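Before anything else, here's the structure in question.
One chain of protein is taken out of this complex; the other chains stay put.
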């Protein structure tokens, strides 16, 4: 059978994924809502909604606005907290033969470290993804992931706290994304994932109020894809560690574009809202493309763009 | 008549515009091609394609790619050069009762200064717009407008070279756009305009080659609007000088959104490709909106978003 | 029973300006929706509009079903252009729906404007129990579903802002009068409509100590409870309209 001869497996740190398609944090909940639509065993990995030590209420509504070929969200990192996740969600997720990557964040470096320790002590957490696109309480709420020095320090500290595969999720709201990837690599990250959302804003011209209660929010979806592909390509030239590419992936072609730009794996975010089974369509589509083009291993596509 | 009582005039430095709608550089040529579709007298201002001292050939094709609700371009700053512009295009443009803003750039600070001097000696050039989103030959082709120190130096030097209204056009590919606006203000800019294009990339998965010969290009159009509105709002809080807002404006509502965010005037770029008469529709639409809402002066809308 | 399915347009009838009744024929077996459930409807296959649109079940016709919608913007205006035979991708039924194990004998339904879309489904289901229906609208021709209501034997109390049909004024005030004069105590309210109406209703319910449920709207991305985009503030914290709602106990909602 043709299917058999095609190798979709990829490695991210210590993880071996059966295929390169994962879910993007915050767009797949804790996986359970999607089990009705797809076989969770078929995913490369499941990345869950970002968790913090304590549950977080999130921002007041409205939290989302549609924009041309994209959307803005300002969920405010609402989550059930790490303890609840471990107790209530992880047992369900552990049933599947799919790595669970836990996205997490904190208000301070100390919180990041404690979160990483706690998650690393839990069975069934396959890898950690640090979201550094969040406000740093200690530094007047500026964003951790936009200052290379802060990024370096926080990744170094978290690295000491975990022996799980550590993925650093980069913010695209920076002048030099390749620098941020290098900083993460040097500080001990096993992989980087990008892009998180681009900061955006929308205003209701009738009420003259921002359409999001939080004023600004994160732009995601097909609109941002060209920026995301560019950033993945820049990072691929800058670092040795694997890259997980995301930002507007809604088709197999989109996923392949990221892989050609240098991504070892990809994540589907906003696409899950368009169709809850989109990840499976993308996996199948990548396989068909490889069959048609006679490509044996997905790794042959990685970074294969000819510039 | 209701029309009479509505005041659309705005001030940018020494310029008084009859309305806040101008064209964005590079999307309106030198104005002549559009005279067939619209009365150029009706525009707030015409901003022409970016000029350099010598004519520039630009990048090899393909130079443009459509993306979801947007487009990437890598024209490579092709232009006829300042001398040809003054000789061949300016006499036509001078016929109209509309300020002509000349967008310009150089390979080095010295070139910027010479270009500004030359343009300032020309009758009919109402204001200068410095495009600092271009590569700096002296600094290994890194972008002028992403380093605050370089931006400060180049604006200071150009400021000395011209007494025309000087607009600095900011690159959005930076961590802190408000900082860049402040730097431009401190260095003597009369106004800032933003956003220039976001750097992006697209790959043809069949040929595995970038879809643009230049590999990367600039993303524009409705896709980027949320990022542009956010940046205008951030700059409005940071500087006193007027802001010219742009990025994805294709409707009167879009234009008003930028004005509420803090823009004194707006520019329409990619929208001109969708409909050559779009600027006029936008001007008329702004006026109707103000009539309906009972707003007397466009300045009452400026920065009026309630956060 | 797939909750992600396709349906073909059987009819897309314009009722009045900007208001359409869309009859859909699912191409797969679907779960029968409860009143208060909604569907996320993809208006086309493109990337703009990007997200599906939430629309309530209006009427279940033994397999076929109907949506009643108003052209409010980009997405619903594309929907308005659909012709018989066009195929739509749809997710649902979604949400909790109205609670149906009601003990109270006095069922009061309140629909403001297009709130009749989901309230009709509930009225049809509860019609044997003689619910009273209060319909508010801006003007006469925006009083919707009058024929359909007659079909199911319900004669609504109507109020319009301009008095062109029924009483003149606010439907909540009309309801208030009704409750005052009826002297019945175990009323239970079910309502859907614009926020100002629901707020007024909630004030009334608090004052008169009425039990009640209201269907809310909020911008949605997933419709499945995963994006956390559609929350409303309740006495129990933020709750998702798509999952814990769209129907909430009226006393739980914390209005701005």
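Per-chain residue numbering starts at 1, and chain names A, B and C are given in the order in which the chains are listed.
Just so we're on the same page, a contact is a pair of C-beta atoms (placed from the backbone, for glycine too) under 8 Å apart; a residue touches a chain by one contact, two chains touch by 3 or more.
Given the structure is predicted, the values throughout are model-derived calculations rather than measurements.
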Among the displayed chains, the hidden one touches A, B, C
Please pick, from B:66, B:117 or B:186, the residue that touches the omitted chain in the full complex.
-> B:66
In chain C, positions touching the absent partner | 46-48, 74
Given the full complex, what residues of chain B touch the hidden partner chain?
-> 26-29, 33-34, 36-37, 49, 57-58, 60-66, 68-71, 73, 75, 78, 221-222, 250, 270, 272-277
Touch residues of chain A, complete complex, unshown partner = 68-69, 222
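In this text, only the chains that are shown with their structure count from here on.
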Separation of chain B from chain A in steps, with touching chains one step apart | 1
Report the pair of chains linked by the most C-beta pairs in contact.
-> A-B
Central chain (by mean CA position) = A
Of all other chains, the one whose Cα centre sits farthest from chain C = B
Distance from the mean Cα position of chain B to that of chain A, given in whole angstrom = 34
Chain A and chain C: spacing of chain centres that average the CA atoms, whole Å = 36
By the touch definition above, chain C meets two or more other chains at residues 47-48
Residues of chain B that touch two or more other chains sit at 68-69, 222
